[in-house]
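A protein chain is absent from this complex, but the other protein chains hold their places.
Right, chain A next:
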Amino acid sequence: MELNTIKDAFDRVTKKQKLSSSKSQEIIEQISQEIEQALSRIGPGDDIMTQTDPTFMLCELKAKLKEIGPHSQLEVTQKELNVALSKYPKLLEKSFNPDISKAYRNIDFDIHTVNQIIASHFYREGHFDLGDCFVHEAREPEAEAAKSSFAEMYQILEAMKLHNLEPALKWAATNHDQLNQNGSDIELKLHRLQFVEILQKKRRDEALNYAKTFLAPFAKSHMAEFQKLMGCLLWAGKLDASPYAELLSPVHWDKLSEELTRHFCNLMGQSFESPLSVTVAAGGQGLPTLLKLMNVMTGKKQEWQSMKQLPVPVDLDREFQFHSVFVCPVSRDQASEENPPMLLSCGHVLCKQSITKLSKNNSTRPFKCPYCPSEVEVGQCRQLYF
């Protein structure tokens, strides 16, 4: 974004401000000098001869001050400053979206719900003191419910930072079945890390025992991995010089921490990314389009407040794409249960209604695919499930 003109305008403001404030100082200085001069001339001393009439002096001072004309002097610089001061906000209004609340729908946005979302955002990011402070200040005691489970997660992660896998393994063991069901091998990965840690401390017997108890159950399903780990036993204490040195990389710890977070959140029915961050980021991408839409829709404010579907697509990055949306390339309709996507025998996909139209509602009459030269029969079209 071109911020240079804005920066220049702001520099102008500060320049004029400095000018104006040094002018003020100068004038004050001038006035004090005049007064002090007059004071010295009225002077102390008892000598009648050197004394000037105080009233005369005061009149002279008054005239001098009038000559300086402090107000008109101040006014000149102030005027310039005022010009700069009023230009800058106008420039801001022109270069930015002056009121992003135009895209806001005046609906009852439940404060209670918003507060709960914020509280669990703080907890899930590990800012427990912030969360507590917020829950207390906003008087939302129920919002504290999210705290305990996230606290457990951060305990596990903190321990992992200190290379202590105990809490993580305990968690994995408790949730063994569910993790298995999700097709996760995080338990094996945790045991592998532990195994390597033991090996690194040159305790081969202990490592062997550990492998017997904890790794053996995975041998059947992860044979290659298991063999590799058994190979490591030969290199106890000097793993770094072995073909398996890669296993020592600290990257494994970071990766596993992230994976654990992912699974932990998943088991809690939570997403890996904070839903608040995701939504606000999506808002940042969507707002410009919505504001443009509002500019077009001025005068139809009512319509915006009651609209069921946005009239224009709001393009978001792919990380915000959570669902498959099929838009029929012929009718531009979004597929639905009544109007599902159908695969033609040539591999192109249209919505059912479009196919019905193309075939003129005749299921045996072949029609030409709008995308390639193939002739297709309705009977050969298959419904797709994304």
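Operating definition for what follows: a residue touches a chain if its C-beta (ideal position, glycine included) is under 8 Å from a C-beta of that chain, and two chains touch if they have at least 3 such contacts; residues count from 1.
The criterion applied here is as follows: contacts and distances are computed from a predicted model.
Q: Please identify the absent chain by the protein name in its UniProt record; candidates are "Geranylgeranyl transferase type-2 subunit beta", "LisH domain-containing protein", "Coatomer subunit gamma" or "WDR59".
A: So, among "Geranylgeranyl transferase type-2 subunit beta", "LisH domain-containing protein", "Coatomer subunit gamma" or "WDR59", the name matching the hidden chain's UniProt entry is "LisH domain-containing protein".
Q: Thinking of the whole complex, not just what is shown, which of A:110, A:177 or A:338 touches the missing chain?
A: Counting the whole complex, the residue in contact with the absent chain is A:110.
Q: In the complete complex, the non-displayed chain touches which residues of chain A?
A: Answer for chain A: residues 1, 3, 6-7, 10, 13-14, 17, 20-21, 24-25, 27-28, 31-32, 35-36, 38-39, 42, 44, 51, 54-55, 57-59, 61-62, 65, 70-71, 74, 78, 81, 85, 88-89, 92-93, 95-101, 103-105, 107-111, 113-114, 116-118, 127, 129-130, 133-134, 137-138, 265-266, 269-273, 275-288, 290, 307-314, 316, 318, 320-327, 329, 332, 334, 336, 343, 345-349, 370-374, 382-386 touch the chain left out.
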